[in-house]
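A short worksheet on the structure shown next.
Missing here is one protein chain; the remaining ones are kept as they sit in the complex.
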Amino acid sequence: MRIRILVTGGTFDKEYDELTGRLYFRDTHLPEMLRRGRSMLDIQFETVMMIDSLDMTDADRARIVSRARECDERAIVISHGTDTMVDTAKALAAAGVSGKTIVLTGAMVPYAFGSSDGLFNLGSALSFVQVLTPDVYVAMNGQHFRWDACRKNKTTGCFETV
Amino acid sequence: MRIRILVTGGTFDKEYDELTGRLYFRDTHLPEMLRRGRSMLDIQFETVMMIDSLDMTDADRARIVSRARECDERAIVISHGTDTMVDTAKALAAAGVSGKTIVLTGAMVPYAFGSSDGLFNLGSALSFVQVLTPDVYVAMNGQHFRWDACRKNKTTGCFETV
Amino acid sequence: MRIRILVTGGTFDKEYDELTGRLYFRDTHLPEMLRRGRSMLDIQFETVMMIDSLDMTDADRARIVSRARECDERAIVISHGTDTMVDTAKALAAAGVSGKTIVLTGAMVPYAFGSSDGLFNLGSALSFVQVLTPDVYVAMNGQHFRWDACRKNKTTGCFETV
Partner (left out) sequence: MRIRILVTGGTFDKEYDELTGRLYFRDTHLPEMLRRGRSMLDIQFETVMMIDSLDMTDADRARIVSRARECDERAIVISHGTDTMVDTAKALAAAGVSGKTIVLTGAMVPYAFGSSDGLFNLGSALSFVQVLTPDVYVAMNGQHFRWDACRKNKTTGCFETV
């Protein structure tokens, strides 16, 4: 089973720019994270965009849906900012990308920080995508939710069932 | 779904003793790892032993089997040294612990080291245990293997299907 | 020799707020850094403020000068944002805090990030303060500069002699 990882940015991949003191995007850390996890999975990486999900437009979401539909793989993990992850999950479901298991995941703390949840979430998402039946899911906090049954709790930062 | 994590030690939990220069076991890092992963799973921790799996005796393995059988949970993750992880998986299967999904995982590098695969494997194992049908599995390198279909490749350090 | 560490914030102590995605200040990491360095020095910590040095006003700088003058110690290290570190060094020199060795240091990357220079700079500053003759200095990039002989190169982020 080959898995495609669509990289869209989000907190997962934010880095600290020491000259400006701001957070920004450079290259994705996903391949490095998989090397660290000693993953032996057959993975195809694709960086679709590198943005904060609060900045995503309908056009951006449409591009993600498009890549998910057109790629050869039937198992897809999408790294995404947590703020509008559910919106993208809904767009994917609405587009009817059938026969594929799609799992969106992200991080509350950038991987570049020592205390990141990124590696845990990535391991989690990659496992779910191998065993869940075709549909669109969100994988956060060790759990998985169907696209129409979750939301991000803005106060706690955690995802929960609705 | 409540998940029981049976801690047995292994490289996962090794620490560096600065006074002797040797690796040793103190307290398990598993709870701290789940906090870092921001896990919202309902987990019950149990430290069964803290040893290198090369030092496991039949009596040790019997105790692990015993705890897996007797605990209330139907989803169990076992942190374990990678060297004899498959032996313990086989012992669990032979004991016929029915109706439970048991996933063994470990790490090639101690969590206490910066470059550990531990957090990735833990996220992976916890996800598999929530979805796989009752049986005994090994989760390493992002993959999952049935107890009777894998081995550790001593040269590469990776797990593979047999 | 007792050393006073006056904490003023700066990149050294910035943290990532996972709910807002922004960098902010909470408690200083300096005591934890000294524990990690296994420092046996006699240190007195004092948090004067926790701000980005670009936000420092004359009143803020006056308070730092005031604390440096009034404290009992003759050896003082000041953790400070790098952007206006030289300005504070000049203010200290102008105030004529005599008989004291004062060393300002900071970090280009927050200590909370894995790749921080903070621990290196702290070790450096604490060593310089024990040996240099009374005056005001900046310690960055492994080097030390007198207050009237350095500036921060905004392009490279490094400090250099003028």
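Order as written gives the chain letters A, B and C; numbering starts at 1 within each chain.
To be clear about the criterion, a residue touches a chain if its C-beta (ideal position, glycine included) is under 8 Å from a C-beta of that chain, and two chains touch if they have at least 3 such contacts.
These figures come from a predicted structure and were not determined experimentally.
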Missing chain -> touching shown chains B, C
Answer key for C:7, C:34, C:104 or C:138 versus the chain not shown reads C:34
Full-complex touch with the removed chain, picking from C:25, C:45 or C:120, is C:120
Hidden partner sits against chain C at residues 33-34, 36-41, 108, 114-117, 119-128, 130-132, 139-144, 157-160
Touching the unshown chain, chain B contributes residues 11, 14, 16, 18-19, 21, 23, 52, 108-110, 112-115, 154-155, 157
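Operating definition for what follows: only the chains that are shown with their structure count from here on.
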Judged by C-alpha centres, the chain sitting nearest the middle of the protein is A
If chain centres are mean C-alpha positions, then the most distant from chain C is chain B
Taking each chain's centre as the mean of its CA atoms, chain B sits from chain C at a distance in Å of 45
Check: chain C positions touching at least 2 other chains come out as 114
